[in-house]
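Up next is chain A:
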Amino acid sequence: MLQIEDLSVVIHRPGRQVAALSNVSFAVAPGEVVGLVGESGGGKSMVARAIVGMLPSGSHATGRVGFDGDDVLRMDVAALARHRGRGAAMCFQNPRGALSPTRTVGRQLIDRLVTHREMSRDRARESAKELFAAVGIRNPARRLEAYPHELSGGMAQRVMISLATGCAPGLLIADEPTTGLDVTLTREILRQFRHAADTDGRGVLLISHDLASIAEVCDRVVVLYAGTVVESGPATQVLRRPAHPYTRALLRSVPDVGGGRVVPTAGGMPLLTAAPRACPFAPRCAHATATCRETCPETKTLSNGWSLACFHPQEAPLFDTADSRGVPGDESVGGPADSRGVPGDENVGGAAGSRGVPGDLNVGGAVPSAGAGGAAAGRVVLRVEDAHVVYRSRFSSGGHHALRGVSLELKAGETLGVVGESGCGKSTLAKLIMGLVDPSEGSVEVAGRNVRKLSRAERTRAQMVFQDPIGSLSPRRTVADSIAEPLRAAKVSSADRDKRVEAALGRMELDRSMLTRLPHELSGGQAQRIGIARALVGRPDLIVFDEPTSALDVTVQAQILDVIAGVAADAGHGSVFISHDLATVRGFADRVVVLYLGRVVEEGPVDEVFDNPRHPYTRALLGSAPRLGENRAAEVELVKDLDEADAAAGCALAARCPFVTDTCRSQEQILQPYGESRAACWRVPELPALIGKSAS
Partner candidate 1 sequence: AGSKDNPDAKASGGPAATTLRIAVSSYLSSWDQDFVGFDLTALMLFKNVYPYMIDYGVTSAGDSQILDTANIAPTFAESFEPDSTQKIWTLKLRPGVKFASGNEMKAADVKWSKDRAFAAQANVAGIYRTIGLTKAEQVVVKDDYTVEFHQEFPSALTKQIQAISLYVFDSVEAKKHATEADPWAKEWFAKNAPTGGYFNVAKATQGQEIELTANTGYPGPDGAKTPAIRLSVVPAAANQRLQLQAGDIDIALGITGQDLQDLKKVEGVKVLSAASNNQVAIQMSVTTAPFDDVNVRKALAYAVPYEQIIKNVYGGDARPTRSLVPLDMPGYAESGYPYAYDLDKAKQALAASGKNAVSSELVFEAGNDEQQKIAVQVQAEAAKAGITLKLTPLDPATLGERRGQKSIPLQITTGQLWVNDVEYMLATSFVKGAALNYSNYTNPEIEQIYTKSHTTVDDAARKQLWAQVQTILAADVPWVIICQPNFNLPVREKVAGWVQPMDGLARLRYLSASA
Partner candidate 2 sequence: MAEVQLASADSVPVVSGARDGRFANTLIYVGSGILVVAALAAIFAPLLSLWGPTEIDPSGTLAPPGGAHLLGTDGNGMDVWSRLLHAARIDLGIAVCAVALAVVVGTLLGLIAGYLGGWIDDVLMRIVDIFQAFPTFILALAVAALLGGGFTNLVITVAAVNAPAYARLVRAEVRTLREMQYIEAAKTSGASTLGIMWRHLLPNSLTPVRVIAPLNCGWAMLTLAGLSFLGLGVTVPTAEWGSMISLGTSDVVAGRWWTSVPPGLALLVCVLGFSLLGEGLQERADARRR
């Protein structure tokens, strides 16, 4: 159905030019789910746009985008209008942004139905309800009247899918449909696409940077790097036994709930100004030879649709053994010194790499494997006791009870992981610890002192690393200024300040020249390193990481996680690492706390909790976390989306828990010890049996 041949797109802008795609070829057949993966900027969205004929202004496209025999690139306006929606329909990356904010979602869907299925509006209304129900929207009649902002992220994505399928397209394109969604939702959403391919016979092009999550649903996978297809083929082949060094690097950057640590690859993707004349991955590749740096590898077809563009295909297993993942693999030896051969390399991340900071983040030795170490019995740096946080709404009475009776304790040298779905109160907990919100009940002590009574200088004893790396740096302050901020508060002399700032920067393996830059001149990874440097510079007692990598690209994420692992292992301070992604925590946390709707539902040593989860919620989370190379059904499936579950009396999970009983609904659950960990569920002992029953 879709047949892309030699597609190249160059975008001309005054003063610059971007070769977004170079000689991309692949195909999608009806009933097939094809995954398009790669890092940010790799050109994934550009492919999608080319398919619907909506390239940015100033684009020059060559090649062919064949669709049912026609070439999209050569369609006239009328043909394009017919092609869009009916031929290929796209689900956008950010569903909330892609839904028109001032029109009810129902009308938006009806518009599509009326246009493409020539229905009357009344008839379309009925169909709309069915479509909503089909993508798993409860109470569709009511939801038709909703405006996009009234929908949660998951709901918005479902609506987006229904809008796309509402056009009755031959090809469904989904551009990062699950970015920003919780693990439990991700599975559910991806299943919708599989469903569209299987039951409606549509072709599906699934775009993602997250290989692990799409691994399950794809038939075939195409890997893009810097606008070129580096590897493509059957999903099992590409994702389990990849041959291209880039694919391998990508896969090893993904954290895994099973344990072990990610293997970062240094450097960043180059921004090309013209179609590459050499292998674009060569500067970051450990196997690169002179040939790689001089000529462009041909795309070779190896077997049953598996093709590859590499002079040195790798065949070694991806990970040596399951538990030795921490040992650096062959490809991860960092960037070779010279990447200046990449023409017009403007990418800041790439520039850092090209500066040849050796082994940008050398993973090995220095950092002990975290899980193993166990907490040294240091002083207590953080004590949270029965903390409640209520956000008061401005006008009406009442408010949002974001944290309900959380208690924690953390010693220096220890790392505490905090996990939970979006909205469960993770950031609130971080703010609470930092003294940015006041507890309505309970107390928080950092290094033995109540945070509400800290002086300005003492405040810097606890530091935080934020989710949005660039957004957490003041846009008009230089890097040096930002890093020095805690020192200034602590009244450190300016000479001393400069020295310590440089030291912190050095520890982050960043160049001195960074000091005078402004945040917008930084790449995400660099900015996050600055953020970490700022947290470290005052030698704090406690560092809180609030989803420090969730805004970053896969390979960069791996780099940053590596840095954090190093920082967290420092015995001088305690660390709290917050994440919605369980896998990232596993790498280096000593203990882990699972939050659900403001409550701690399970807590214990990291390995114990991950390998031996007790609470149904933990089990569900772990079950939905994608694992490369494994196709497991989750043991526990939650029945509703988070935002539909109301926490009334009793167990907070009651509304979603498959094992719920009347006792659960009426009785508040408190943490009880089960083995090494503690969980807030009275049915823990019965669970294995129950799960066994439901599985069979």
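Definition applied: contacts are C-beta pairs under 8 Å (C-beta built on N, C-alpha and C of every residue); 3 or more make two chains touch, one makes a residue touch a chain; residues count from 1.
On the choice of candidates, all candidates are chains of the complex that A comes from, given by their letters.
Only a predicted model underlies this, so the values are computations on that prediction, with no experimental measurement involved.
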{"item": "Which of 1 or 2 touches chain A - same complex, any copy", "value": "2"}
{"item": "Contact footprint of candidate 2 on chain A as seen in their complex", "value": "6, 13-14, 49, 53-63, 73-74, 77, 80, 431, 434-436, 456-457, 459-460, 462-464, 466-468, 471-477, 482, 485-486, 488-490, 531, 534, 538"}
